[in-house]
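Handing you a structure now.
For this depiction, one protein chain was excluded, whereas all remaining protein chains were kept in their positions.
== chain A ==
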Amino acid sequence: MSGLPGFLIDDRLHFPSCPSQGGQRFLVEMAAPLTLLLVLAVTIRAALFRSSLAELIAERVEVVSPITAWKRVVEGLALLDLGVSPYSGDVFHETPLIIYLFHFVVDYAEITFMLDIKTTLTFTDLSLMLFQFRKQKFALEADRYPLDCLELIRSPKEMYYIPLKVAMFYLLNPFTILSCVAKSTCGLNNAVVALFIFSTIKGNTLLSAIFLCLATYQSIYPLTLCAPAMLYLMQRQYIPVNFRRASFWWFIAQYLFMYLGSLFVLICLSFFLLGSWDYMPSVYGFILSVPDLTPNIGLFWYFFAEMFEHFRLFFLCVFQINVFFYTIPLSVKLKEHPVFLIFMQLAVISIFKSYPTVGDIALYMAFLPVWSHLYRFLRNTFLVSCVLLACSTLFPVLWHLWIYAGSANSNFYYAITLLFNVAQILLVSDYFYAFLRREHHLTYGLYLKRKDGSEATLVLK
């Protein structure tokens, strides 16, 4: 991409100095539909909480994992009350801060329910910021793009509804509703990640590092979000990504210091809360070594249930490295688009993590309306959406056939998880493809011609 230095110089002049101005205007105009949406979402959740379905949903393996299950948090609290360390057993795997948080607010267990709303508001605000940022960028860059590309660039009017759409995608996503009704602590993780993205986009380095550290502390995987956060903040502060510049390394050192410092504080705080390091193997060892093979929507459980014992460690390393592996190449490729990089990272984590739940999927799916300008380049939307829908309905069906009816076996459920993951991979790579293609068109024009003048087709080479 050619225009980085120029873009940066231009941007410096027009960067929104006061983002809250636009936010206020938006909130005033969007107040009515947003309130309506919130009321609707709260009603659905409240109705489900009160119904008998809540108990059923809380037991679903797709919705809760051994880490995030509310039942296990309650068990941890019960153990704490009995005077037994919650980490002396293998039922509770949440972090010490969570258990002490819930120790005080257990009576208001529906806090997770609030968290959803909070997450959404964060997301809305976040997309609002994004939208303002883009609007500025649009105004700036409109003259630099080839003329026929104008239809690729979203007009402010189109972008206007994106925050609302994001809110809707997150709040009314059945996956979010399910994990909220199951009181999965996944909602808490999502809120922390959303706050992290929010503070990053706001340009607050310290808060970004702290929230990223909280997210990492909860489950190791958000560690990979470090790269996009630093890229974005550097972009905000006009620090060029150049390995020979001291300012680049200075910023990285600063960010890592804040990040590692707060991580150190959190870990020490947990140690002093419990008085032992028991939680380290019980939380992080549990995430990394995958001893619990309870079925879920991920790829780990059946693979490691059927693994030959002497290859176990090897494949465990391969599968765990796989999650972190994409960070560097993706950051290199998307170094000018850190927000899309965040989306990609979140998607990779939620597909390849060891105990995924539908709540993790809901997190990255909330981003999809932000990329609405990529729709025209998506190749297999129909297929992917059909497979995702079919799999989501088949999960409970095949689970019932295996576990309750006894007429199917584990392979049926496993096959569906495979298909579900293939669909997710297709979805993500499709968005990645569309994003790269749009970037290509923005540089070279939308209607490409061959040398002989006939219409050209683009291929990846």
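Quick note on the criterion: a contact is a pair of C-beta atoms (placed from the backbone, for glycine too) under 8 Å apart; a residue touches a chain by one contact, two chains touch by 3 or more; residues count from 1.
Here is the rule we use: contacts and distances are computed from a predicted model.
**Student:** According to UniProt, what is the chain that's been left out of this complex called? Choose from "V-type proton ATPase subunit", "Phosphatidylinositol glycan anchor biosynthesis, class T", "Histidine-containing phosphotransfer protein" or "Secretogranin-3".
**Tutor:** "Phosphatidylinositol glycan anchor biosynthesis, class T"
**Student:** If I consider the whole complex, including the chain that's not displayed, which of A:295, A:338 or A:369 touches that chain?
**Tutor:** Of these options, the touching residue for the absent chain is A:295.
**Student:** Based on the whole complex, identify which of A:74, A:101 or A:394 touches the chain you can't see.
**Tutor:** Of the candidates A:74, A:101 or A:394, A:74 is in touch with the missing chain.
**Student:** If I consider the whole complex, including the chain that's not displayed, which of A:288, A:422 or A:446 touches that chain?
**Tutor:** A:422
**Student:** Footprint of the hidden chain on chain A, which residues?
**Tutor:** 59, 61, 71, 74-75, 77-79, 82, 84, 88-91, 291-295, 299, 301-309, 315, 319, 322, 326, 329-330, 333, 348, 351-352, 402-404, 409-411, 414, 418, 421-422, 425-426, 429, 432-433, 436-437, 440, 448, 450, 456-461
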